[in-house]
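What you see is the complex with one protein chain gone and the rest in place.
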Amino acid sequence: MRSRAAIRIRQVGIRKSVVVYVLLGLYALAILLPLLIMYNSSLRSTNELFSAPLALATTPKFENYQEVLLGNNFFLFLANSVIITGGAMLLNIGLSTTAAYALARYKFKVTGTLYALFLLGLMVPLRLASLPLFILMRDMGLMDTRIALVLVYAAWRFGFSILILYGFFYTLPANLEDAGRIDGANEFQLFRRVMLPLARPGLVIAVIYNAVPVWNDFFFPLIFLRSSQKSPLPLAVANFFGEHSVQWGPLFAFLGLSILPIVLLYLAMSRYFIRGMLAGTFR
Amino acid sequence: MNLSQGWERIATSRRLAFTVFILPGTIVFLGLVIYPVFSSFSYSLYSWDGLQREAFIGFENFRTIFVSDKPISTVFWNAVSHNAYALIFVVGVQTTLGFVLGLMLFQGLPGTKFFRALVFLPVTLSIVVVGFLFNLLLHPTWGAINHFIRLFGDPEFSFPWLGDPATAFTTILIINVWRWAGFPALIFLSGLNNIPRSVLDAAELDGVTGPQRVAWIYLPLIVPQLLTVLILTITGNLRMFDIVYSLAGPTGGPNYSTDVLGTLFYRTAFGGITGLADKGLGATIGIVIVVMSAVLSLIVTRALQNKRVTLEG
Partner (left out) sequence: MKKTMTVLAILLLPAFVFAGGQEEAGDEGGGQQEADAVTIDVWSWRTEDVEEYEMFFDTFEENHPNINVEFRAVKNDEYNTVLATALEGDQGPDVMQLRAYGGLQRYTDFLLPIGDKVEGLSDFSDSSLASATGREDGNVYGVPFANQVLGVYYNKDIFEEHGVSEPDNWSEFIELMDTLEENDVTPLANGGQAAWMLEIMFGAIGPNFYGGNDFYEEVTDGDTTFTDERFVEALDRMNDLSEYMPSGYMGIDYATMQANFFTEQAAMFIGGSFEAAFFQEQNPDLDIGVFPAPAPEELDEPYIGTWADGSYGVNAETEHQEEALQLVQFMASQEFGTMFTNSLSQISPIPGVEADPNEVPVLAQFTSMTAEYPTTPYIMLVGFRWDQPTGSVALQNSLQGMLQGDLTPEEVAEEVQGQVESWYEPFQD
């Protein structure tokens, strides 16, 4: 392993390697430092933060986390977020995988028009549509339900998923399809057994790329939910801001906790995510 | 004909299978995105008194925004100029940085995997966190950034990066780059990885190295990736909202120096704290955003399509 690394460094050239490492290191620092400051600050008291904003948390104050975790229904909001984001992603992926597959592998007159229409979804400001959406949800009897959010988010991110998955299905070689047909697979078996497994990296990318804005949104929960029992985390964070605008210790702890699930999801899936990205999802 | 036979017919007909695949998504998309958005676009053709629709006025709202001497027109063009500046800045800085990062990761040095995963990390952070964090980092007296400058330079230094109209917007754009640069980096890296070994070897034999290799080999061969990056950057730029909202508030302060179409749209359509919304003007700005995104994307696609180099042919 070490020798292979050494060989690669020699291939690239020692001087060039050093430059690359230094630059990448600085970049990594720029990314990580703000986060480290946040987690460091989350372990200090508000007064300490005011007197010496950047000092290290030498005596970590875990009470900040205790306050957030025990006093604010944290786990309830977390579960709501998981349900809403998870539900929206399941629905979104279910709808967009099949649609993207159809657009990429079947050539009919409507495919071009439909693809363009779906991509329009990348450009529209959905907030503008909050009143028609509200009336729609009301008439479907979905006010104050998490289902309303699942539906809206799934639809909102549909265009993005199509963009990502279309590229995946499009590049799959045609002879796979032919081989499947010769083996007697019908259209649905072809999709499920042959094509879908090959598009798996695309699914990971679509999930991560779309879960982030859905997880972090607090606008639509404000519109569609009325009982705080159903609030997702970001809304709770926003409310926590209103209530504790200068209790920075607990605030940092809350912020640090609120991003953790999605960051962990990314880190856990990053291997597949990067693999998918490098396979040329966006081109 | 029994049920299973019917299914068999659907499952073997390409046309029917296509319909079954595409219909559910299309219905949800049409019902929950296209219908609501376009029905609210119709607001732009009316005058509004608060929440009440008044009279049909045709394209009067567009005239008000584009060419009237009303304050909204001044603010609109101010916002457009900021979006234009942001577009140039982001395409220039973020795309270049993304490309350089992509090139560095392409070297495949040991540890690349770690850096590859890291560059995308900021994208996963919520804007509430990014906003709060950078507001503090940039604080004139307490912030880490001024603190570092004090360590190495003027010990009295305290600059309000987000409070000075001259620097506020560029500061926000740099934070935007911080957040997003990893995304183009990975897209470019995928393009570089897909360049056939033989092409690179041939270039090496011909003595094409350094900047020449970047200009003659790498760039022409990643045009498809560049196209994607540009389209995502353009549409993202015109939708730019939450980063300004969280760092500079709904009016794009100080003194409108960071106001963009996204914040102007939100404020006009919903009225902010005062609640004095003008739905007609708000919808008009919404339409302008969509049309501009579509037109710019189309121009970029057309312009770059001719430059696409294919190796297969």
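As written, the chains take the letters A and B, and residue 1 is the first residue of each chain.
Note that contacts are C-beta pairs under 8 Å (C-beta built on N, C-alpha and C of every residue); 3 or more make two chains touch, one makes a residue touch a chain.
Quick caveat: nothing in here was measured; it's all calculated off a predicted structure.
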Among the chains presented, those that the missing one touches: A, B
From A:Val12, A:Ala28, A:Ala57 or A:Met143, residue that would touch the chain that is not displayed: A:Met143
Residues in subunit A touching the chain absent from view: 47, 50-51, 73, 75-76, 78-80, 82, 130-131, 134-135, 138, 143, 219, 222-223, 226-229, 238-239, 241-243, 245-246, 261, 264-265, 268-269, 272
Subunit B residues touching the omitted chain (full complex): 50-52, 70-72, 75, 135, 138-142, 146, 156, 158-165, 249-251, 253-256, 268, 270-278
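Quick note on the criterion: only the chains that are shown with their structure count from here on.
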Centroid distance [mean C-alpha coordinates] between subunit B and subunit A, Å: 16
Sites on subunit B touched by subunit A in the complex: 8, 11-15, 17-18, 20-22, 24-26, 28-29, 31-37, 39-41, 100-101, 104-105, 107-111, 113, 115-129, 132-134, 136-137, 139, 142-144, 147, 178, 186-187, 189-191, 193-194, 224-225, 227-229, 232, 235, 238-239, 262, 265-266, 269-270, 282-283, 286, 289-290, 293-294, 297
Contact footprint of subunit B on subunit A as seen in their complex: 5, 8-9, 12, 16-17, 20-21, 23-24, 27-28, 30-35, 37-38, 50, 53-54, 91, 94-96, 98-99, 101-103, 106, 108, 114, 117-118, 120-129, 131-133, 136, 151-152, 154-156, 158-159, 162, 186-189, 191, 208, 212, 215-216, 218, 234, 237-238, 241, 251, 255, 258-259, 262-263, 265-267, 270, 273-274, 277-283
